[in-house]
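Written out below as structure tokens is the structure these notes cover.
Note that this complex is displayed minus one protein chain, with the remaining chains in position.
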Amino acid sequence: MDTNLALILVLTPLLGFLVNVFFGKSLGKTVSGAIGTIAVAISFVVSLLLFNQITSTGKGIEVTLFDWIQISNLKINLGFLLDQLSVLWLLFVTGIGSLIHLYSISYMHDDENMHKFFSYLNLFVFFMITLVIGSNLLVLFIGWEGVGLCSYLLIGFWHKNQDYNDAAKKAFIMNRIGDLGLLIGMFIIGSMFSTLDYATLKTAIAGASNLDSSLLSLAALCLFIGACGKSAQIPLYTWLPDAMAGPTPVSALIHAATMVTAGIFMVTRLNFVFDLATDVQSVIAIIGAITSLVAATIGLVQNDIKKVLAYSTVSQLGLMFLALGFGAYEVAVFHVITHAFFKACLFLGSGSVIHGLHGEQDMRNMGGLRKVMPITFWTMLISSLAISGVPFFSGFFSKDEILLTAFHHSIPLYVVGSVASIMTAFYMFRLMFLTFFKEFRGTEEQKHHLHESGSLITIPLIILAILATFGGLISLPGHSWLNKYLAPLFTKATEGEHHLGTTEYTLMGVAVLGGLLGILIAYVKYFKQDNVPEADENITGLSKVLYNKYYVDEVYDAVFVAPVNSLSKFFRDYIETGLSALVFALGKIANEIAFQGKKLQTGSIGLYLFVFVLGLCAIVSYIFLAQ
Amino acid sequence: MGNILNQIGIENYIFLSVVLFCIGIFGVLYRRNAIIVFMSIEIMLNAVNLLFVAFSTYHQDAQGQVFVFFSMAVAAAEVAVGLAILVSIFRNIGSISIDNLKNLKG
């Protein structure tokens, strides 16, 4: 029964993928979209069933299908582990996935390759489910690379544009850098504990007497590099903003709500490894904090509506890693969930705006959309309030938990996180004011066509806005359902349940004030004073540096890409020809000897005979003299 | 037969054949006419044949004489072919001086 359920869960999206690949074109757009959506919806229903089962029994379900890879000291099964963590992830992957599929039916309706879009989306859901429910690291790795592939396909969905293809390629390659780290981490763990299976690994680590802690730290560090690639942390974050080249539903599903949280999932899954590597945990916390700050500063000045949201995603992921670094896994998971709600809503809302403006993404050409797109406006407003940490919206609770945890461990990192949060509030409301208030700044023709999107687009927005509002209820301070639910996963006692004292309330107040301050600055600057960001060429000073993302892409190009390319040219033009010439030289030497020897052959028979006799005499005299 | 050998002595046979052989060699080296060279080679061959026969008697072993018959037969065949080649060369080039035969030049 459990096996069948798990197989239905995994294989329905795969089936949807296959149907859309082979028959999608002939089925027509609406049908192929419906098939894609239903496939994911079925998985969602199965996830609900599984969730129900797990909350009632409290035990995880293990499903082993067959032996996959045999290596001398470790045997790797193709198997699934459905426990609290994976089912939680499944719920929002398939849930939000279904909504975004529904949204895409309308959003992508004008695209000639809509069936392909749905097949890729279904394939993505298939791999994401595999990633989440794999029972060992290598099955996770199938999903891990699989979602990377889908991300590649979907970023480059409009494949006639080579810039988009570049972005897709960049995403895939940067992810692969992280994947190498993940592989190396797996190798170390495999050789240390002779298993890659989560459950066995957990008992092995618990039972191990004298662990080589430095080796384990190295493994944890390598795994974290993998997480950095997938979850867009410094130094491997630059692919995520570029990934906005893909259609907006993709940005919402893959590059905000689900795939980018895979790194957090993996770290949470292996919490027992990271708990033992305290120095790596500090690294994670520091990287997370820096990432959240750096991305937030860049987000302050971006003018592309999707770029703002992309940097906001990087920044929020940084906050999650900050929590992971302190061992507060359940806090990170909480923020993953709330973030999935409000960020998906924001992306879908921006998609609605872009759809309404026929592809316009620059906020300098928007404005005044509040009246024509009321549903989009209100849902995005709710999500912006949630992300800014305004009380009683979901983001307030989760972000507050992270900052509280940070405060208890490290004041400097708390400050960094808080500053990033204030900036978040500022740039989100900058986005809101520029997009929805004042007068419309686009062309007359665009103005003429302005309209609210259809119901297939607005319904998912409304549902996500509701979730973004009330999502915080799952982990209220002091009465956290989530912490209890996740407790069986963690070896250490959870410390998420902070005693609510004066300090806590003060910090909460500070956070709320900070958020409101950010909103206020945005209000003054973009509503009161009616500022519109400068045209690209007029941007100067610090904002220019920020607008150009600290020139990180340029630096990477100069430090990594360009040298490899010129090395390749050098190898091709000099080393290859040199080696080739060396081999030919051997032949030439033989040739030269022959050429010289040829001159001896004069053709004069008299000479030949003379040499012949001379040789005979030499041999004869040698024989006699030798004796 | 043994008597004859006893009377003359094996060393005289060896001496004679060495002299014949050297005459052959000098003939080969000094003469330019291909037919003379050919004849000189025949002299060398016969010098060796003589030695064969002499030692065959000396060792009381008939094998040497059998060899001589073989080599004479082969030599006859070889002469036939060789002369034919020379005739053919003469027809083509109009000369059989070995100085003019340089087609072997590399």
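By letter and in written order, the chains are A and B; residue numbering begins at 1 in each of them.
Note that in this section contacts are C-beta pairs under 8 Å (C-beta built on N, C-alpha and C of every residue); 3 or more make two chains touch, one makes a residue touch a chain.
Throughout what follows, contacts and distances are computed from a predicted model.
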Original post:
Looking at UniProt, which of "NuoM family protein", "Sugar ABC transporter permease", "Aspartyl/glutamyl-tRNA(Asn/Gln) amidotransferase subunit C" or "RNA polymerase sigma factor" names the chain that isn't shown?
Top reply: "NuoM family protein"
**OP:** Name every displayed chain that the left-out chain is in contact with.
**Re:** A
Original post:
Considering the whole complex, which of A:T503, A:S568 or A:T602 touches the chain not shown?
Top reply: A:S568
**OP:** Have a look at A:G16, A:G79, A:G95 or A:G146 and name the one touching the chain we're not showing.
**Re:** A:G146
Subject >> Contact set of chain A toward the excluded chain (per top definition) >> reply: 21, 66-72, 78, 116, 138, 141-142, 144-146, 149, 152, 156, 159-160, 162, 165-166, 169, 172-173, 176-177, 179-180, 183-184, 187-188, 190-191, 564-565, 567-569, 571-572, 576, 579-580, 582-584, 587
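In this section, only the chains that are shown with their structure count from here on.
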Original post:
So how far apart, in whole Å, are chain A and chain B when each is placed at the average of its C-alpha atoms?
Top reply: 95
Subject >> Complex contacts: residues of chain A adjacent to chain B >> reply: 598-606, 608-610, 613
Original post:
Given the complex with chain A, which residues does chain B contribute to the contact?
Top reply: 25, 28-29, 32, 37, 98-99, 101-106
